[in-house]
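Submitted below is the structure of interest, expressed as structure tokens.
Excluded from the complex is one protein chain; the other protein chains are retained at their positions.
Note that the chains take the letters A, B and C in the order they are written out, and that residue 1 is the start of every chain.
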């Protein structure tokens, strides 16, 4: 067993490397991913080792990155696109929504689109405008796309390989503020399936759902709650489309209470869908409505105000209290 | 009192005309809206009467339409943009989400964006791909935009004028398959406020929520249900952002049951948000979870299959039955 | 083969009219009167068989088009986008492609589809609303129609980048319209193709209109000049001259295959019909223009040339017409009997790997549908 302590950034780098070794058709594309290794260095060293044909420094054009990835996929390649920051995915939105997402259906399965779109997402790093967005709901509302949000180095390492191997387009969301967090990664383990959620902490009083950057926050909240004798079950959703709610439903049937946490604006965020589905599935078990903790319904604020915008431990606990008191 | 029987298309045409007469800063922009009068003839005759500077036949570029509208608005104009079909709004998505929606906030109120984006939306007209989409949730998830979906000629006539007069950007959704439906329009009445929902049929057993094209469907369902002795209250949401749920909450507290209907794919469609909010507000009154009737989570199918995709009277009644049986 | 008397070609509308002014920058190999002219940059050597083959294709695709328009009027199609007037641009471009090449059409390239061997019924099914195009893009080397303008030009560029990586000797042909030239994506496609010297040829059918918008709304200079700004060659070809289109496109594809990067071909032509069957062009264009362009008809000019050169006799022409009638009949009967697949199939090709929630929704759909089947049997 070869286990290494890796940051999420390094885990992604190794995962990409392994995927490129495993399959010569894997091509990385993005702005500044080659010589520079990407602004977060996730692709560091890959162009040096795999060459410019497989790690492509692209022109500055996101529609171009995704649009040409479609053509490369048609030709049998497996493009892995990097969007430099979450806020810059929108120039590519047309290609993603009208082309990538629909290609398999419109060709009645004749073409598949094994395209991965890596997006560093979310806030908390004190960045300027458009560098802290959480656009997952736009994608999860779009049939034909799959959406994954990893929360830790182990899932990052395996998830990126699984996403690349998957035959469908995957929006692969990387919580940029967790890039530097470390974990032990067993590089030879058998990974968990990509498209499944997972209970990451057992508890009895309230089920707390999170994904990406908020998993850590939820776990911290559970820790704090435990000190006050309150027992939170935390589920890492891991995949946002398809949503794997079976473990969630089982949990909520037991706890009777559910809180969903995400950074994205709360209105029509993932929490809305989860609340609707969990309520339908657990109607008779619920002691309180599913409560949502999310970004406020305002544009992401300037960096020095982001702490007041982002859900944190206290806001999660506040929702837990409200759920308990309902 | 001057009352005329108008189709929704003609009501919009008259509403636009009146807005242009009232305010010389109103400028219409879009593909084929001038000489042709638009593919649905909503702008018929306006270029002839107001000239090419106020009814602009644009190059074929949606990002251009919205992006230049931003500049025109900064210069004091009130651009009213037509996107020819719902499926063609995505090239403009970047401008809408990162620019139009945020401009007021990012300038701390120094600039406002009185931009209206008219979009014929939804299916049911037997069209080819990309001509039957319901993209409202993408916009309602975006803080800074307001989203309106009219359902009848009266609201169309007044709504378009109110949207143009409003100081904020409004995505104005026109249910294209209802363009030819008629109603009496009192051209001198005092209109209802734009951003409000309205109970359009009283009932006691289940509250049915709809907007745009589905209001008619919901009313038909209520009619059919009445024959079987079941009483549906129908609410026309009218505005999707901001959501005006007060009348809905009042209704659901009384009926204890709620069904939301829309054409958009059900996952993360408006129904998700409404279900989450209504459940929170009416938790102790609900006899059944809020049920959603929407498009299936698949790309909009070819025209000869659309009837099986779109919610219809039967699917609404089916949901009503399920709500009653819960 | 006997030399034919001139009359065989049939009455040519306006054949005696003055030659439309030659544009200095327009590549032409066949005048509207059917006379072969030379162009310094583009030689072409076509055998009589090839010439007759081109003629046959032009006539057949026009006949298909006419039949489709009729079928739409009769309610058998939801819509039809006519290629009337653009047959030479499409048949010429289609014939320039080699077997391993790939083409990315818009929604009007029925003539290219035909040349690529796509069954016309697989195109009709799209316009009937049965599917989004029934052909296999890989097997035919012809992608499905793309309706979102001009998303396919980026796909073509990416595909060409794949060809490069494969070290294959193939090229890619990306179609788009004059209106499409204003979209960001096609400009990005050209920028990418130039940057990577990708083996892709951009083929713009400038049919003078984007629905109602004349080309001047999109560009004040000839569109082929756009390419120079991106650093690669652009050429304007008479789009109603099948030989010139063939020669120019073939040369551009050859250059692409040889690693010389992209070329922009502007096929200067005219949309003789409405934009689609939903359109009413009388609202925005004058009959004069139509008459003027009728004099440059792509089929007439080749027929005149064949006649002049004695390459087609009455039997041949009649044979082609008969073939066209057969094709039309086949298209008609095939279209009318075309039914959509079972509705439940809409759940099946969303993903290559089905998801649990969608499988559940599929089951829900079937259960719901079955309640009606029961009701129907009562």
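The working rule: a contact is a pair of C-beta atoms (placed from the backbone, for glycine too) under 8 Å apart; a residue touches a chain by one contact, two chains touch by 3 or more.
These numbers come from a predicted model, not from an experiment.
Visitor: Would you list the chains present here that the left-out chain is in contact with?
Guide: Displayed chains contacted by the hidden chain, ordered by label: A, B, C.
Visitor: So one chain is hidden, and I want to know which residue out of B:14, B:27 or B:150 touches that hidden chain in the complete assembly.
Guide: B:27
Visitor: In the complete assembly, which of B:143, B:212 or B:247 touches the absent chain?
Guide: Checking the options B:143, B:212 or B:247, the one contacting the hidden chain is B:143.
Visitor: Quickly run down the residues of chain C that touch the omitted chain.
Guide: Considering the whole complex, chain C reaches the absent chain at 181-185, 187-188, 191-192, 194-195, 216-221, 225-231.
Visitor: Quickly run down the residues of chain A that touch the omitted chain.
Guide: Residues in contact with the chain left out: 31-32, 34-37, 39, 57-61, 63-64, 87-88, 90-91, 126-131, 267, 296-299, 301-306, 308-309, 314-315, 318.
Visitor: Touching the hidden chain in the full complex, which residues of chain B are there? Just list them.
Guide: Given the touch definition above, chain B has residues 27, 53, 58-59, 61, 63-64, 66-77, 79, 91, 94-95, 98-99, 104-112, 143-144, 146, 166-168, 195, 241-244 touching the missing chain.
The rule we apply is simple: only the chains that are shown with their structure count from here on.
Visitor: Which chain is most central here if centres come from C-alpha coordinates alone?
Guide: Chain closest to the assembly's C-alpha mean: B.
Visitor: Calculate how many whole Å lie between the centre of chain A and the centre of chain C, each centre taken as the average of the chain's C-alpha atoms.
Guide: Whole-Å distance between the two chain centres: 42.
Visitor: How many Å are there between the centre of chain B and the centre of chain C, using C-alpha atoms for each centre?
Guide: 37
Visitor: Give the residues of chain C that touch two or more other chains, as numbers and ranges in rising order.
Guide: As it turns out, chain C has residues touching two or more other chains at 131-132, 148, 184-185, 346, 350, 357-358.
Visitor: Counting only residues that touch at least 2 other chains, which ones in chain B make the list?
Guide: Residue numbers touching two or more other chains: 87, 90-91, 129-130, 267, 297-299.
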